[in-house]
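Every protein chain of the complex appears in place save one, which is left out.
Note that the chains are named A and B in the order they appear, and that numbering of residues resets to 1 at the start of each chain.
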Amino acid sequence: MAQKTNPGRFFEDFTLGEEIVHATPRTVTEGDQSLYTALYGTRFAVNSSAEFARSLGLGGAPIDDLLVFHIVFGKTVPDISLNAVANLGYAGGRFGVPVFAGDTLSTRSTVIGLKPNGNGQTGVVWVRSTGRNQRGEMVLDYVRWVMVKRRAPGTDVSATHDCPPSDLPKAVDASDLVVPTDLDARGFDFALSGEPHAFEDYTPGERIDHVDGMTIEEAEHQIATRLYQNTAKVHFNQLEANGNRFGRRLIYGGHIISLARSLSFNGLANVVRVAAINAGAHANPTFAGDTIHAWSEVISADALPGRTDLGVLRLRLIATKNRAAADFPLKDADGKYLADVVLDLDYTVLVPRRG
Amino acid sequence: MAQKTNPGRFFEDFTLGEEIVHATPRTVTEGDQSLYTALYGTRFAVNSSAEFARSLGLGGAPIDDLLVFHIVFGKTVPDISLNAVANLGYAGGRFGVPVFAGDTLSTRSTVIGLKPNGNGQTGVVWVRSTGRNQRGEMVLDYVRWVMVKRRAPGTDVSATHDCPPSDLPKAVDASDLVVPTDLDARGFDFALSGEPHAFEDYTPGERIDHVDGMTIEEAEHQIATRLYQNTAKVHFNQLEANGNRFGRRLIYGGHIISLARSLSFNGLANVVRVAAINAGAHANPTFAGDTIHAWSEVISADALPGRTDLGVLRLRLIATKNRAAADFPLKDADGKYLADVVLDLDYTVLVPRRG
Partner (left out) sequence: MAQKTNPGRFFEDFTLGEEIVHATPRTVTEGDQSLYTALYGTRFAVNSSAEFARSLGLGGAPIDDLLVFHIVFGKTVPDISLNAVANLGYAGGRFGVPVFAGDTLSTRSTVIGLKPNGNGQTGVVWVRSTGRNQRGEMVLDYVRWVMVKRRAPGTDVSATHDCPPSDLPKAVDASDLVVPTDLDARGFDFALSGEPHAFEDYTPGERIDHVDGMTIEEAEHQIATRLYQNTAKVHFNQLEANGNRFGRRLIYGGHIISLARSLSFNGLANVVRVAAINAGAHANPTFAGDTIHAWSEVISADALPGRTDLGVLRLRLIATKNRAAADFPLKDADGKYLADVVLDLDYTVLVPRRG
């Protein structure tokens, strides 16, 4: 009669190079996409309309890229971050083949870095996690690192070399992006999509205030996080939260990413695809009742090798809580995030060229 | 580097006769219908059961008519009512071919009336909006008029004639209703549908208290309104609402229509289809925490030309907040809506005849 429940892994339980098979696979359906729409109000044309997607050569409307991210990520939580103290960062996130309703996603992770912290209480674990569909095709591949508690105090670990892993890119290169086979944006209908702006209209350094704001309710973030089968307990258990330093359930950081991206429609309506997540910081925690605003900065605008129909925008997406974003809030004079900045995401999208 | 975000149209930005193509098309799925059921508890048999719908000759369960309304309507918000001061009325709403899961809906509007207000601050815009499926077939056609802010004070506008448009019907005539091809209600199963009442059992002037009440939560109306991709900011942003005269997020009027219609099952269970929306007033605002009750009055009961299986009921659907409807509350002695009346909807349905 062994211990039946999952206590989560502690720092000592990870081995460099080990591959972890995450439970449980998940078939993504139109119902999931409906819920995603209802939770964030997203309306990017290619994900909203099967007809629009077909006009670009796709077989139907792909599942929203960030819904794919959340599902692939959610699988890793019971094995990687159940005893995490902090979610430290993301790097090298690349979206692969598009996901369509009916596809089944599963995730595996490889431990690529381990570093005990000097305090002897925690260590940092780097994992590369790969989500695949039922045909084994990569749908998302990314690195994240988390600070995890030790089971017992100490500082030594069998393998601590290569930390942070030396091949972590600062950003995914345009030539490494996966462009869905058959995607052809030459006939892109800017009127149906919502805005007249094409790739050529965006300039590095340009800042866009996305204007609108959205207030989060407890039921909403809980419904979202459970949809992703993310089991991190800090999001669901108020009884336990009564004893934490906030006295509140924490909102899953990915919920803020999706809210901010949905708000970004106002100014970035014509994004065809999220192609990469280069880096990300959850700068401050959010709670139910917070109102989220967002703004974006164009980091760079690059050609997509071999293509005249699509360009690559690398964007910085900033979300705030309880503060409008018209003045582009970010950091204070000391380079610290302002207290009302909650997200700083570096990601890459494909946008149609005017041609 | 042009302005990237949508500031919405002001009164001066509308031109009589102009056609507006609304973004973004939306494929309606079984997931949307599930959410609609979960948000309102609707259980009209023809929309609830594909088998029941097939027993009436249809190819499957049509998407709930009011879900179609909300999606078609939601598309118009960014172009028509982002700067609206008030949603003044509806007329001549006709439902066309039924919508099934997998259909893609898009909306276009034609400006059919423009009238500057004497105060020089606002004007009234009349639009006819038409929702179509991917085959170009009309699924909903209706007129609404809204009061919109001017960009700059003034009273003149290039075209102000024909206001209100002279061809607005008081109610859609029974002979103008669209009856779905193949719909045959001769074998209608009143036991499975929920009530024994047929068309012959309803009498003009009859009032029905729908008895049940439902309390609205913030998360519910937000999830609903986002499902419809309706972007009207008053429904989502508490930070901004803190500064309005209510200090609250306003609930989308269509949410109340759907709640009231769902409550109307108790007394009108056998409605096969909403065929027309003749007129409607959102008499008072609603907020989270309000409990909605509803009652109906039969305005008229008419034969459906050429049909013996279906009859036409024109109904008035009244919703209240925080007050039961057993005494049929409506207006005060001066003809003003009572403060707890929130909806007065004039609509037309198809009901099976006993034969």
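Observations on the structure shown:
By our rule, a residue touches a chain if its C-beta (ideal position, glycine included) is under 8 Å from a C-beta of that chain, and two chains touch if they have at least 3 such contacts.
As the structure is a prediction and not an experimental result, all values here were calculated from the model.
Among B:5, B:49 or B:284, only B:49 touches the chain left out of the display. Among B:213, B:253 or B:280, the one in contact with the hidden chain is B:213. Among A:6, A:119, A:175 or A:308, the one in contact with the hidden chain is A:6.
Interface residues of subunit B with the unshown chain, by the touch rule above, are 29-35, 37-41, 43-45, 48-52, 61, 101, 191-195, 197, 201, 203, 206, 208-215, 217-220, 223, 266-269, 289, 291, 322-324. Within subunit A, the residues in touch with the undisplayed chain are 1-2, 4-6, 21, 23-27, 29-32, 34-35, 78, 101-102, 104, 106, 134, 217-220, 222-227, 229, 231, 233, 236-240, 249.
Assume only the chains that are shown with their structure count from here on.
The geometric centre of subunit A is 36 Å away from that of subunit B, both derived from CA atoms.
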